[in-house]
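Worksheet: one structure, shown below.
Heads up, one of the protein chains got dropped from this complex, but the rest are sitting where they should.
Letters are used for the chains, namely A and B, taken in the order the chains are written, and counting of residues starts over at 1 for each.
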Amino acid sequence: MSLHTQTIIELRDQLRRGAVSAREVTQAVLDRIQAVDDRLKAYLWLNPDDALAQADAIDRGSKDQPLAGIPIAIKDVLNVIGQPCTCGSKILRGHTAVYDATVIRQLRAAGAVLLGRTNMDEFAMGSSTENSSWGVTRNPWDLERIPGGSSGGSAAAVAGHEAIAALGSDTGGSIRQPAALTSCVGLKPTYGLVSRFGLVAFASSLDQVGPFTKTVADAALLLGVIAGHDPLDSTSVPAPVPDYQEKLNAGVRGLRVGLPKEYFIPGMDREVEAAVRAAIGQLTRLGAEVVEISLPHTDYAVAVYYLIATAEASANLARFDGVRYGARVRGADVLETYAKTRGAGFGPEVKRRIILGTYALSAGYHDAYYLRAQKVRTLIRRDFEQAFQKCDVIVAPTTPTPAFKIGERVDDPLQMYLCDIFTISVNLAGNCGLSLPCGFTAQPKLPIGLQLIGPAFAEPTLLRVAQAYEQATPWHTERPAL
Amino acid sequence: MPEDPNQINIDHVAHLARLELTDAEKNKFAAQLKDMLVYVAKLSEVDVTGVEPTAHAVPLTNVLRPDEARPSIDPALVLKNAPESARGLFIMPKIVE
Partner (left out) sequence: MNYEAVIGLEVHVQLKTNSKLFCGCATESGAEPNTRVCPICLGYPGVLPVMNAEAVRKTILSGLLIGCTINRYSKWDRKNYFYPDMPKNYQVSQYDLPLCLGGAVQIAGKKLGVTRIHLEEDVAKSFHFATTSGVDFNRAGTPLMEIVSEPDMRSPEDAFAYLTALKEILITGGVSDCDMEKGQLRCDCNVSVRPVGQAQFGEKVEIKNLNSISGVRRALEYEIPRQIAARGRGEKIFQETRRWDDDAGKTLVMRTKEYAHDYRYFPEPDLMPVTVSDAQLAEIRQQLPELPEAKRQRLVSQYGLPEYDAGVLVATAALAQFYERAAAGSPNAKAVANWMMTVAEIHLSPVQPQHLRELVAAIDAGQISGKQGKDVFAVMLATGQSPARIIQEQGLAQVSDPGALEGFCSQAIAGNAKSVAAFKAGNLGALNALVGQVMKLSKGKANPQLVSEMLAKQLRNT
């Protein structure tokens, strides 16, 4: 009985029955990490003694909390008190978090074992985890390939069974895209559903924290733990959290599934297209009605994103100046200290985006770039609002291609940005999105993800459709050969 | 020679952002950013007449908290994270006006 390959729900059942202890579960996952992480490189920081101590504490208790004893990996972008928090960046080398993010407090209250910190693209900027200052994480399905990004470490950990579940963050696809490339479930909640307090900000109006899990049912469970209004986050919505497991198995009969014609583009990988179309066929057989819809401003989404996200990021990252925390490079004066600290501490992708964002906001260019992008963003939101009048859920590919090889796109940032073409609009509109496995390419065997997109706060519908599809297909049972 | 609208004045912008760049970086970024600006220029095709910019992702207003004092953090914790501190202060090279 390999505990580390099981799901939250399976383990929870055993833990509650007393068939297995929390320590055994955590030990099993730690053993797995020991066995494979030198190849996968998903983890940046691990404290086995600390994890086992947490597990022991759970064993001493009643184990009735929703995640009691479940080891969960945390993307290095979330503050966990006493743990390092580097966001994959040299500029935060040696920095220790002095407070818990709200989602971490929620996990603790739910009895989760906070396992360790996973690798990511620096400050969440990237689609491959190649932008991490600490080296790249490998895709468990093919160690020569990227796991996706920016939450590549969390995705690889879950897909490689180095964690039962993980938390990541999604600004333009950073949960969904790696989930698709590694064959796990990745959910980006509606903006405002999950607290951002303690999430190191990349783009404030786009960021959300979300779960990586092995199954849709696990995602529903984990989402229920981290969702909810937070008085420390002014953008968090004061609405009650529904029971995400209540209607999970209601099926898709009577639901309308929208197919955006702009998302099936020439140049898309044929196997990806075929898998996604097959998935749509499956949904039809399950009783869903497929409707063609249009999202006319799709073509502008990447441009809008790369102006707004970089503009917000240029301000959010200004605090990294070597004054109060992080690594400092001392200069002759204040100006030089700032410039050298940031020049040395930030990697090239981060610097590139800060420059673009600063430029988009600067005098003389603000209206043409930043302001115009925010207006087109409104049009993108409207596209979705109109589309959701005709359908309950939109279905699309998550990524245009399966995982590419490490190094293949690093020299072409624009090409890299186009990876996000199917996921980015969801963040711009503030909607919810989920990726789940829908097949593999033939040779090599690489995961393909199906994306479901819902209107704001429609996670119950999203999860219900995903559950129906998952349970009718074998993909979620596949495991990498690692 | 008319100014190329897609050519970012890298020195100026890097200064605004307090980023020290090597010459190699400047050249590389200038070229890459130029490509990006050419790409984002497609936004000028869109008719945005009468369209309000999206300032916030959620339509909330008046998110306010009561004026209650709470305990502050132990200064030792934060000074420990400081690259340089002395006499309870965060130390920087001398600030000159």
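In this section, a contact is a pair of C-beta atoms (placed from the backbone, for glycine too) under 8 Å apart; a residue touches a chain by one contact, two chains touch by 3 or more.
This one's a predicted model, so the numbers in the text were calculated from it and none came from an experiment.
**Q** Going by the contact rule already stated, which one of A:V25, A:A55, A:A101 or A:V465 would touch the omitted chain in the full complex?
**A** Touching the chain that is not displayed is residue A:A101.
**Q** Quick one: say which of A:A35, A:V334 or A:A472 touches the chain that got left out.
**A** The missing chain is touched by A:V334.
**Q** Determine and list the chain A residues touching the chain excluded from the picture.
**A** Contacting residues on chain A, toward the hidden partner: 78-79, 85, 87, 92, 95, 98-99, 101, 196-201, 204-205, 231-235, 311-312, 314-315, 318-321, 323-325, 334, 338, 358, 361-363, 366, 370.
**Q** Would you write out the residues of chain B that touch the absent chain, in ascending order?
**A** Within chain B, the residues touching the omitted chain are 16, 18, 55-58, 60-73, 75, 78-79, 86-97.
In this text, only the chains that are shown with their structure count from here on.
**Q** Just the number, please: Cα centre separation of chain A and chain B in whole Å.
**A** It comes to 23 Å between the two C-alpha centres.
**Q** Please give the residue numbers of chain B that touch chain A in the complex, ascending.
**A** Interface residues on chain B, with respect to chain A: 8, 10, 13-21, 25, 28-29, 32-33, 35-36, 39-40, 42-44, 46, 48, 51-58, 60, 63, 65, 73, 77-78, 80-84, 90, 92-96.
**Q** Provide the residue numbers of chain A that touch chain B in the complex, in ascending order.
**A** Those in contact with chain B are residues 95-96, 98-99, 191-192, 205-206, 231, 234-235, 237-238, 297, 299-300, 302-304, 306-307, 314, 318, 321-328, 330-340, 342-344, 346, 348, 351-352, 354-356, 358-359, 362, 368-369, 371-379, 381, 413-414, 428, 430.
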